[in-house]
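One chain of protein is taken out of this complex; the other chains stay put.
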Amino acid sequence: MEPSISTSVGSINLERPVMLASGILGISLDVFRRLHRNGAGAVVTKSLSKEPWEGYPNPTIFGLKNGGWINAVGLSNPGAPYFAKMIEPNNEIPIIVSLVGSIPEDFEFMIKQFENCKITAYELNLSCPHVAKVGLEVGDDPELVKKIVTVVKNTTKIPIIAKVGLGTTHYLDTVGTAIECGIDAITALNTIRAMAINVDTKRPILSNKYGGLSGPPIKPIALRCVYEISSKYDVPIIGCGGISTWEDAVEFFLAGASAVQIGSAIGDNWIGVFDDINSGIKKYMSENGFSTIREMIGVAKKS
Amino acid sequence: MEPSISTSVGSINLERPVMLASGILGISLDVFRRLHRNGAGAVVTKSLSKEPWEGYPNPTIFGLKNGGWINAVGLSNPGAPYFAKMIEPNNEIPIIVSLVGSIPEDFEFMIKQFENCKITAYELNLSCPHVAKVGLEVGDDPELVKKIVTVVKNTTKIPIIAKVGLGTTHYLDTVGTAIECGIDAITALNTIRAMAINVDTKRPILSNKYGGLSGPPIKPIALRCVYEISSKYDVPIIGCGGISTWEDAVEFFLAGASAVQIGSAIGDNWIGVFDDINSGIKKYMSENGFSTIREMIGVAKKS
Amino acid sequence: MQRNPNHTTICIVEKVIDETPTVRTLVFSDDVMSKVLPGQFAMVWIPGVNELPMSVMISNELGKAAFTVRKHGPASTALFNLKAGQQIGVRGPYGNSFDLKQGKILLVGGGTGLVPMMRLLTFMNPQDDVTVLIGAKTKDEVFFEDLANKLLTKNIHQVIVTTDDGSYGEKGYVTDMVKKLVDVNHYDGVYTCGPEIMMFKTVQYAHSKGLFVQASLERMMKCGVGICGSCCVGEDLVCRDGTVFDGDHLLSNPEFGHFHRNKAGIPEIY
Partner (left out) sequence: MQRNPNHTTICIVEKVIDETPTVRTLVFSDDVMSKVLPGQFAMVWIPGVNELPMSVMISNELGKAAFTVRKHGPASTALFNLKAGQQIGVRGPYGNSFDLKQGKILLVGGGTGLVPMMRLLTFMNPQDDVTVLIGAKTKDEVFFEDLANKLLTKNIHQVIVTTDDGSYGEKGYVTDMVKKLVDVNHYDGVYTCGPEIMMFKTVQYAHSKGLFVQASLERMMKCGVGICGSCCVGEDLVCRDGTVFDGDHLLSNPEFGHFHRNKAGIPEIY
């Protein structure tokens, strides 16, 4: 029998285990449609705020000599209200709406905008490492995390995912806090705060100076986080960070992830990467006697 | 006039700004001699403990497909007493002795061993990410850091460097604590906790499962830490993490480091890398009108 | 080691050429950029200011390339104001390129949209019969007419300039001239780059005659590599799927000729 690559992240059921990560090609329903057609099991939207944000001036992203990317797009996004209208017609694509905000009310307001939309889940961005007052600055404040997750859980019945990163508060504590407040799943990891300096001009390359590191360089760190979370807590995990091949994805499953997200790999390998990873996973499963993704999850912890 | 690449890290004067990082080829005086002859401005010893440690079983280190290394040698080392005897004859090589321990008394004991040695500085390893009870587990405990740095400063007049990493306590707080207690300089960064899983055997590759990521993947993160420390505190900084070319080294100077350490680059490029980096720095300085390292330090912060 | 196209390389502006009062060409040495294909662009960093997508202009010197920039907002104005000896950063080249047809060729360019057209001219075959249409608002804004003629000395060719106010060349919109030409001639390939409305009409006219037509689009760009999504047009990402698209593909795209997105990603009407 052919192995099945469908998976579930808590109560979120996905036909395919590889999703689009937030902030990647994430602002247009038409593009979502194309990505879904090309193998994405779900798409996570760009992190949305109450109002449209322009983001930082360019340079907002560039590639590192040894691979990987640093970005500080500054969470530019069209805002939740516009976005909700845009995706209202959607019926077929599993869309996970990523949200950023500074206070519980921001999240409440945004979720209300999506009342008429078919949403698979919300992902709370508690981890963007380069924008003041949101993202990591929220994730680093356990009290605020508590309030936000609690309010969000009271606002909607749709599953809520918390996306964590490496901030000043240890991410495992943030995960713990989110779980206490009823979070449905965890996405690990966001980009890692980083910098590159151009020696000819003697200045940081990004207009924001600091940015977030993504792509292959962060994979071993993200993988360790997934392994640590799944060793410490009983919560569904979505692995994210530097995944660009089926082998990377399998490593995350074996470490304890129920599904994965990919971002930078799209810049490196373009949209075919979804189908490549999906079919690679399937082949691996056949060859290694796995018939479901579930059987793979966390196997490396048993060794 | 030829630019000079001599530098000083607080009161530590170095003829050349590129040192050997701790744990790399760091157990034999003969090898130190060779490295010094080949361009190392100073050598940092393997982190020493009170007693000899065997470290973890192999695999203790391996290379990642996309570059970089993960290691968990487990701080194997011949112990401070043996080491002190070994380096007693040394007169010409600037040796920085790296120490690990769990309590202030460990450090006191070890420093006493070196009373008859010519030591350039001590580096306190507050940041090894893969051994219980020492390294990061110490660095993550602000009270313990306070006690250790205070005791060490009272035990010896030789300059003390604290080496930090990314742990559960934010490294900037650890730096702040160390400064309060009179630390002379900071080395940033140790390896970053990471993992790799082999999909064929379905298990973590390292015998210790978790290890520390080093080499090119961590450079943008280490560089950001140097920039953050030098933006927040007035303390001499030694940059470390993924430096493998003169350009990398210059980035660290521009970010605020007074000197740099290299580790993994030796595995990638072998011992000639010291002279390569030194001469690259010199050439850059000529072409960019710098006559001393000091003039470069922190320039990127002014942009 | 081969250069990573996504990592910024610093180049020195070596020469600045005034094309019109608001358009300048900045020449620099860079082997990679000197060899790009027509339609390809670079992300150009003006240190301390911004980074802009720019089509890569040809240079008549080996190993050199150029950017031809119109001063507009703060970013392009800063680029425009650079002097010889100053630094710019480039990454790329990015994007695809035009499919070259042979025979009777029509090129339709407006403003800095002429940049990829000029590079395309260097790829013409000696047997091609080439018509270049250059549209401008007024006489002052006409540039690259001489260059186009020079690049085509070996071809049967004509370079036609139109100005909206008739102060130079033919009076009227360049797209009126397109209509006139495609009504009476068959072209084996029509290529266009410039303001979107100009391209939209050119594509419509050419397509309605069954001609092979391609346009090189411009959109808000942050990454240039298909990551950020800011350059999307319907399902397409201009930076990665384009900048060059076939006319029939474009006409089936609901956004082409109608919307572009602002910095927040919200569609705005042209």
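Brief remarks follow.
Chains here go by letter, A, B and C, matching the order in which they are written, and residues are numbered from 1 within each.
The rule is short, and it goes like this: a residue touches a chain if its C-beta (ideal position, glycine included) is under 8 Å from a C-beta of that chain, and two chains touch if they have at least 3 such contacts.
All values reported here derive from a predicted model rather than from experimental measurement.
Taking every chain of the complex into account, the omitted one touches B.
Touch with the chain that is not drawn comes from one residue among B:16, B:46 or B:130, which is B:46.
From the options B:62, B:109, B:210 or B:233, the residue with contact to the unseen chain in the full assembly is B:62. Mapped onto chain B, the footprint of the missing chain covers residues 23-28, 30-31, 33-34, 46, 52-55, 57-65, 67, 69, 71, 73, 76-79, 82, 198, 200-201, 203, 205, 207, 263-264, 266-267, 270-271.
Simple rule for what comes next: only the chains that are shown with their structure count from here on.
Each chain's centre was taken as the mean of its CA atoms, and the one lying most distant from chain B is C.
Chain A and chain B have centres, each the mean of its CA atoms, that are 33 Å apart. Chain B and chain C have Cα centroids separated by 51 Å.
Of all residues in chain C, those that touch two or more other chains are 48. Multi-chain contact residues of chain A (touching two or more other chains): 64, 67, 201, 203.
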